[in-house]
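Missing here: one protein chain of the complex. Every other protein chain is in place.
Right after this comes chain A.
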Amino acid sequence: MYKLLFAGLASFVLAGCSDQSWRTTDIGDIMPPLDFTLTNEEGETVHGEDYRGKATLVYFGYTFCPDVCPITLSRLGDTIRDLDDETRDNIQVLFISVDPSRDTPEVLKRYTDAFGPEFIGLSGEQAEIDAVTNRYRIAYEYGEENENGDYLVTHSSAVFAFDREGQAQFLMRDSHPVSDAEADIKRLASQGG
């Protein structure tokens, strides 16, 4: 009886101390590894496996977004700049545009350069974008064009995190305390591989 209780307690404690307990939302068991076929800022076709070897944060947005996207990316940039040099070399941010008609490789390059060398812009054919958004169970939707041809895009607000092997780790939302998001990013980037 005692033995059973102890075993239960021990496994509970171990689970609580496991390397996989993130302060933000753990998605290790529910999201697939990083995989996609998209186009990079040089106009080259790239795949998810090309980005293995570093901790990877993924955010889906569009450059015509004046508020939420630049603020989200800037805050990730702030966290990354707080890392020591060695750890900073172990993390990258993929900004996947769901608005390929406006977000050409040139536009994406200029945009992501503003946030730091760790930021990489990707987009692709609509079918390729749909494949990656479906894979991570998120949606996006184009608004109506105004008289200037401008339109807004509703998109996922989450940041997905993958380890250097491309395994899904955690998901961050605005509702998570900034300190939790920062702690998880630092821990992910510091993990050996």
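The criterion applied here is as follows: a contact is a pair of C-beta atoms (placed from the backbone, for glycine too) under 8 Å apart; a residue touches a chain by one contact, two chains touch by 3 or more; residues count from 1.
Keep this in mind: contacts and distances are computed from a predicted model.
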item: Among "Sporulation protein", "Copper(I)-binding protein", "Tripartite tricarboxylate transporter TctB family protein" or "Alkaline phosphatase", the UniProt name of the subunit that does not appear here; value: "Copper(I)-binding protein"
item: Given A:49, A:78 or A:145, the one touching the chain that is not displayed; value: A:78
item: Among A:42, A:67 or A:86, residue touching the chain not depicted; value: A:67
item: Absent-chain contact - pick from A:36, A:115 or A:170; value: A:115
item: Residues belonging to chain A that touch the chain removed from view; value: 61, 63-71, 73-74, 77-78, 107, 110-111, 113-115, 138-139, 148, 150, 152, 154-158, 173-175
